[in-house]
Structure formats: structure tokens, C-alpha cells
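Note that one protein chain of the assembly has been removed; the remaining protein chains are unaltered in position.
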Amino acid sequence: MDFEIGPGLFGEGFMWTILWSDVLIFLLVGAIALFVASFRRNPQNQENWRQVFSTRLGMATFVIIMSYVVIALVDSIHFRKALPATEGQSSEQVFYSNDVNSLLDLALGEMGDRPERTYSAPFALKSWNKENLLLPDGERVRDYPELTFAGAHLENPEAFAKDVALNSMVGIGKGLALALALIGLHAFWLRRSQSGNTGDGDTSPLPWKSAWITFAVIMAILGWLITMGNLYHVLGTDQAGNDTLFESLKGIRTGVLIGTLATLITMPVAISLGLAAGYFRGWIDDVVQYIYTTLISIPGLLLIAASVLLFQVWINNNPQFFEIGLEKADAKFLALCFILGITSWTTLCRLLRAETLKISQLDYVQAAHAFGVSHFQIIKRHILPNLSHIIMISFVLDFSGLVLAEAVLAYIGVGIDPAMASWGNMINMASTELSREPSIWWNLSGAFFLMFTLVLSVNLFSDLVRDAFDPKTKLETA
Amino acid sequence: MFSYIIRRLCYAIPILIGVNLLTFILFFIVNTPEDMATAHLGDKYVTEEAVQEWIAEKGYDQPLFVNGDADGLGTLTDTIFFNKSLKLFAFDFGTSDAGRSIQSDVLERMGPSLALALPTFFIGIFVNISVALMVLMFRGSNLDRFAVVVFVTLMSISYLFYIIFGQYYMAKMSRLFPVSGFNDGIDGWRFLILPIVIGVISGIGASARWYRSLFIEVSGQDFARTARAKGVSEAGVLFRHILPNTMLPILTGVVVVIPVLFMGSLVMESFFSIPGLGSYLLDAIRAQDFAIVRAMVFLGSVLYIIGLILTDISYTWADPRVRLS
Partner (left out) sequence: MSVTITEARSSSPTQGATSAITMNHQPSDKTLALSVSNLNVRLNHKPHTPILKDVSFDLKKGEVYALVGESGSGKSITSLSILRLLPDALTITKGKISLPETNLFALTEQEMGNVRGKKIAMIFQDALTALNPVQTVGAQIAETLKIHTSLNSSEIRHRTVELFHEVGLPDPEKRVDWYPHQMSGGQQQRVMIAMALACEPDILLADEPTTALDVTIQKQILELIKQLTISRQLAVLLITHDMGVVRQTADRVGVMYKGEIIEQNDCVAFFENPKEAYSRQLIDSLPDMDEYRSLEREAPLLKVENLQIHFPVRKGLLQRVHSHTKAVDGISFSIGKGETLALVGESGCGKSTTGRAILNLEKATAGDIWYNNLCINKLTRKEMLPLRKKIQVIFQNPFSSMNPRMTVGDIIEEGMVSLGLEQTKEERIQRIESLLTRVKLEPEHRHRYPHEFSGGQRQRIAIARALAVEPDLIICDEPTSALDVSIRAEVLDLLLELQRELHVSYLFITHDLSIIPHIAHRVAVMQGGKIVEQGETEQVLTQPKHEYTKVLLEAVPSVH
């Protein structure tokens, strides 16, 4: 889907490009926001959320997760730049570049736009590989060539250390300044909203300080990365000369999307089948049980692999549906999410079925029957709301598993299209590079740290969520 | 008991038929044999004859369900559905797209897969339960909290990293083990140690954490308190009362997996060049050899269903309250 926006608005003309996954990610954020809003209305849920956020860990991990989500969202607003008019082209007609950019690319500045020829180490000024060089005096030597972009602003290599130190300070300073400004605004807003209802003694204040500190640290790191990333290759470059840091950051969107979309696409199926089986029982239950036992019995990885392969064949045989390369990659990505979802909905469905069986025996459902409340209303008012914590817990728990699964799928060769930046693909490529002599380790580092931080934060956060919402663990802590 | 097993086996048949139909739809209806031939032979520059020849060679040149040209029973048997799907029930896997017999390949490669998977699995269970029990002894202390953080950290690291770093440091840097390879017979152990160790370590985070929460749940139950009130020592409570009572959930998670161990591990086997079923399958996926993938999907679900039945049987052994009927 493309929406043309004429020149003049932003100087050059450009065209919004909306990928299907972009639409879905924004729908998703909307849906989650709605869910949270409706979920919050109940005071018990509010209390549970308060329990999650009253811990420093909960605040800190939440801020980290939100940072990832924001980056993913910024990276989901795509456009194509207009190409400068060539000779003989009528002024009416504008051609757009085949490269799709996102707002994140803009925010990162030149970082993604400065390809070297091949490998280079982090902060290196010279290439990793020796090449035949032609010296100005005509002599041919074999040496490490200087990098085209990294450190190009340096007048002489001796100034390197000083330059790094200076720009680091500038970068961190910028990040911190922005963070402080935002924190100040937030603190001001907090004080104003709190002054309204003083004397609310029994609710302890939330540990905003840890949120602020985490936020400031993230902003400082981002500030530093963006500043330095535009001057050097902070994490080096890969075989094709692309900036590793840039690729890793672009991988955030893929990671966040795969963790959320896969569950969300199939959640309606899991919920409706699980509910129907548990509530109506009888033959509906038999059918649902049959369907999920059949699906579970196929080894998950195999089903995913087979489906992805078959979808690839379909895409290759039907190229007419996809205008640009990224759209094809996007379609493949969505298919992957869908397939991952298909193979993972069974667990949730089983849980929901069991819980529905239990709830529909409870007195309040029986009382609703005695009032002649319709099946639909009983499900809507009595059963679904009391399942919401299970749905939420499973959503959060699945997230990290899916992010990790992506890497394994990439290794097997049924992962995300190489046209789309993804940690799995980076890890997959880097695994062979590590065994080279001397090893090339930096290609792994970016993906490793970003992935690890995300998964760890989500795991820690989901632990807290489960402790707060699961009645079983609640008993244990009480 | 006997009639229960018979009934479960009968129940397995519709499930296997379901698996079969699903794979059939995936492999032959979503994509026709022509599509696959085109994909195999290279996209655009393929002639119609080459496609037909490929199809005929692989035996895909029959109608899907009903063959109107054949006589008698042949209307049903001379079809793709019968030859490629139903024959799986007789464990007749046919030949791979590369022309080898899948059945003999599978039998040959099962050994190496088991040599890796069985020790990894059982050592893993032993290590995880021991770690969880140890942590449980210090329940509520700082050590316990620290252990939980370590578990979560361990489970946040991708499986691939364990393999990559394990291979890099243990084999390449310190040269303790061979990097990869496999040897039949007794000498093979040198090749197996590293993948087994990595397999066990990579599982500790998630599993030990799971066992710990199981133990904690059970230790909060009334009978544990009764045992303490009888004067049973903490260790006695743990081993005589809590552990036997966690067997049921542990078995649910564990026994189901045992038959599926035959399938090997895709990633581990290929990283360490172990010629098992996992790497066989991975090669098939990468070469888009659908005949093998189809056979393995079927084999996998058969093994899973066997696992389910074994789980139920093991329940009766672990819990006197469970009666199969």
C-alpha cells in the first residue's frame, strides 16, 4: 500500500509506504492499550498491577521493554524517497526509490548509509582484510586500507582517542539532557496530579526513581550510540560492509513483532475454541480436543519448517503480488508469525478450556443460569473476564520464547527473509565467522546483547506479572 | 489397563489420519507437484517437459484422490493420496527426492541421534532436579533469590549462543574436545561430551526453575506440614513426601518427550556434524526434500502419541489415585 505525498511538504517528495506488518503492529498496540484500559477498571486488577510496579525491578524492566517497543514503532513508519528527476523525465512524473526507509533510519542519521567494503572491527579506522593498495607514489603494497566512512572526519589518526572521548561526552550529554528534560516534565506532572488527592495513606508510592534512572541510562546509551555511530562503526561492519550496530538496531522491530504478532494473530482462535470447548462441552469439546491433539502431535519445529518451505514455494511462484523486495520479505514474515502462532495456540487453548470447565461450574455462573442469562452474556460477562489473567500471562510468557525461537529458525533456514534485518539471521551468519582465524566476534555482539536484554527484561517482568495475577502463586507469597 | 491401552491406540488412529490429511493438504494441495517441480528445477528457465519428467520420476504423476483411469481397486490405490500418504501408516516411507530409501536412512541415523539425545536428556533431568532440590533447601534465603535470578538469566540466552560459545571456548580455545564429528562405537564418546554438556547446561535455566516452582507448590500442601508435625526432618520431608508427590507433573513433562528423542536435535546435530536424524532432517529442509519432511512429520507424531500413552501408564505407577479406565 503506497500513499503518495507530493513534493513541497518536506522539501523532497516522498511516499508513505505501509507494510502489512506496520498496520498490524499499530493495531496491536491499540488493542493492547484497549485491553489494558478495560482490564484496569477492576480494582483487583489495579491492585495487581500496582504490585507489579511497586517493585523496582518491575519499573526498570517495564521501561526497558517500552524502549524496545517505541523503537519498533518508530521503525514501523515507512516511506520511500523520491528519486531526483533524471534527464528527459517530465516534471509531472516522480519516481520513488526502491529502498524503503523508516523514521528510525532518519533518527539514526547516516548510520545505515555508510557501507564499507567488507569487515572492520569496532572503532577501527582500517579494514580487517588486507587489500592491494596503490600508494600515491605508484607503488603497490598489500596492507589494510583505510575505511571510507569511519573516522573520516579525523584530520589525523593520532587525534582518534581524544575525538572518541570528546564525542562520547557529547553523545552521552545529549542523551542525558533529553532524558532529564522528560523526567522533569514527568515529575512535575506527577506532583500536580498527586497534590489533588493527598491523604491516600494506604497506597505506597510507586518507585518512579528506578524508572527514571533506567530511562536516563537508556537515553545516555542511545545518545552515545547515535553520536558515535555516525562517526565510527561502533560495532564494526559485517562481510558486506554494513554497520553491525545499525543492523542490530533494525532487528529490534523484527524481534518485538515476532514476539507479539505470532501470539496475537492466533489468540482469537485459541480463545474462542478453548471457551467453546470448556463451556459447551459435549461434541464441541471432542472436536476441539481432536484438533489440538492432532496439531500438538506434529513436532512443532517440523510443522513450522514444512509450512515455511511451502509458503516460500508459493511466493516464488506468485511474484506478481509483490511490488518491491521488502513487501515479499514482509509477507514471508507475516506467514512465519502466523505459522508460529498456529503451532503455539494449542497450549493456551488447553489452559483456557480447563479453566472454563472450572469456572462454568462455579456458583456465580450457575446463578447466572438461574437468572436465564444467555450463553453469550454468560461467556462475555462471567467467563471471559475471569480468563483474562491467563491470556495475559501466556501472552507475556510466550513473547520471550518466540524471540528466541526466531534465532533457531534462522539457523534451520526457515527464518526471516534476509532482506529484513533480524537477530536470528545475524547470529546465523556470525556463527561461522567466529571460527575464522582470527575470529570475528563483533557481528555476534550486537544481536546478542539486544536480544538478551529484551528477553531477560521480558522474563523478569513476566515473572512479576505472574506472581501478581496467578492466584496460585499469590497464595504462596501471602 | 489393557483395555485402556487398546482404547488409547484406537483413539490414536483418527489423530494420525488427521496428521496425514493435514500434511497431504500442505504438501499437495497448497502447492501442486508442478509448483514444487518448478521450485526445484529453478524458477523461470524451466521447460514444461522438464517439469513433467521430474513429476513422473518422483511418482507425483497420479491424481490426488481418485484415479478414473485405473481399474478396480486401482481407482483408489493408484493415487498420490494412497501412495504418498496412506502408505506411511505401514511405515512405508518411499524414496527421498534424491532417490534414496528413506526407511533405511532413518534406521541408520537413529543410532547417532539416540547416542546424543538419551544422555543429554537423562543427565539433564538429573542435574535439573538436583539443582532445584538444592535451591529448595535454602528456600527464602538470599541464595534462593540469587539462584532464581541466575535461572532467569540462563533461560534468556538463546540456545544458539550456548552452542556457539561452547564450541568456541571449549573446543577451539581450550582444545579440550574435538570441535565436531562423530565416530561409531566406543570411541565416539569424545565427540559426544561437548554437545551433551552444552545440551544439559542450556536447559538448566528453564527446567530447574520449573522444578523449583513445582517443589514449592507441593511443599506448601498440608501433608508436608503433617510430616513436619510428625518430627520428620526437612530432608525427609523433601525426599519422602515432596519429591514423590511432584512425580505426576514431572512425568507429564518428561515421559512424553522420551519417544520423540528418536528424532534427535536438529540444531545440535548439525553444529557438531553428528549424522543423526536431526541433521538428516535439517539437510532435507535445506534441500527442500519434501518426501523426507513428510515422512518425518508422520514419524514424529507417531512417536508423540506413543509418548502420551506412556505418560498415562506411568501415572498409575507414580500415583495410586490414578486408575486408567
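Order of writing sets the chain letters: A and B. Residues in each chain are counted from 1.
In this text, a contact is a pair of C-beta atoms (placed from the backbone, for glycine too) under 8 Å apart; a residue touches a chain by one contact, two chains touch by 3 or more.
Since the structure is predicted, the reported quantities are computational estimates derived from the model, not experimental observations.
Undergrad: In the whole complex, not just what's shown, which of B:Arg7, B:Arg100 or B:Arg145 touches the removed chain?
TA: Considering all chains, including the one not shown, the answer is B:Arg7.
Undergrad: Check the options A:Lys130, A:His153 or A:His369 and report the residue that touches the missing chain.
TA: With A:Lys130, A:His153 or A:His369 as choices, the missing chain is touched by A:His369.
Undergrad: Which residue among B:Pro14, B:Gly181 or B:Pro244 touches the omitted chain?
TA: Going through B:Pro14, B:Gly181 or B:Pro244 one by one, B:Pro244 is the residue touching the chain not shown.
Undergrad: On chain A, where is the contact patch with the chain that was removed from view?
TA: 42-44, 362-364, 366-374, 377, 381-382, 385-386, 478
Undergrad: Please identify, in ascending order, the residues of chain B that touch the omitted chain?
TA: Spelled out for chain B, the touching residues are 3, 6-7, 140, 221-223, 225-233, 236, 240-241, 244-245, 247, 318-321, 325.
Just so it is clear, only the chains that are shown with their structure count from here on.
Undergrad: Hey, how far is the Cα centre of chain A from the one of chain B, in Å?
TA: The separation of the two C-alpha centroids amounts to 29 Å.
Undergrad: Can you list the residues on chain B that touch chain A in the complex?
TA: Of all residues in chain B, those touching chain A are 14-15, 18-19, 22-23, 26-27, 30-31, 35-36, 38-39, 43, 152-153, 155-161, 164, 167-168, 172, 179, 213, 216-217, 220, 260, 263, 266-267, 271, 281-282, 285-286, 288, 290, 293-294, 296-297, 300-301, 304-305, 308.
Undergrad: Give the list of chain A residues in touch with chain B in this complex.
TA: Within the complex, chain A touches chain B at residues 290-291, 293-294, 296-299, 301-303, 305-307, 309-310, 312-314, 316-317, 400, 404, 407-408, 411-414, 427-428, 430-431, 434-435, 439, 444, 448, 451-452, 455-456, 459-460, 463, 472-473, 475-476.
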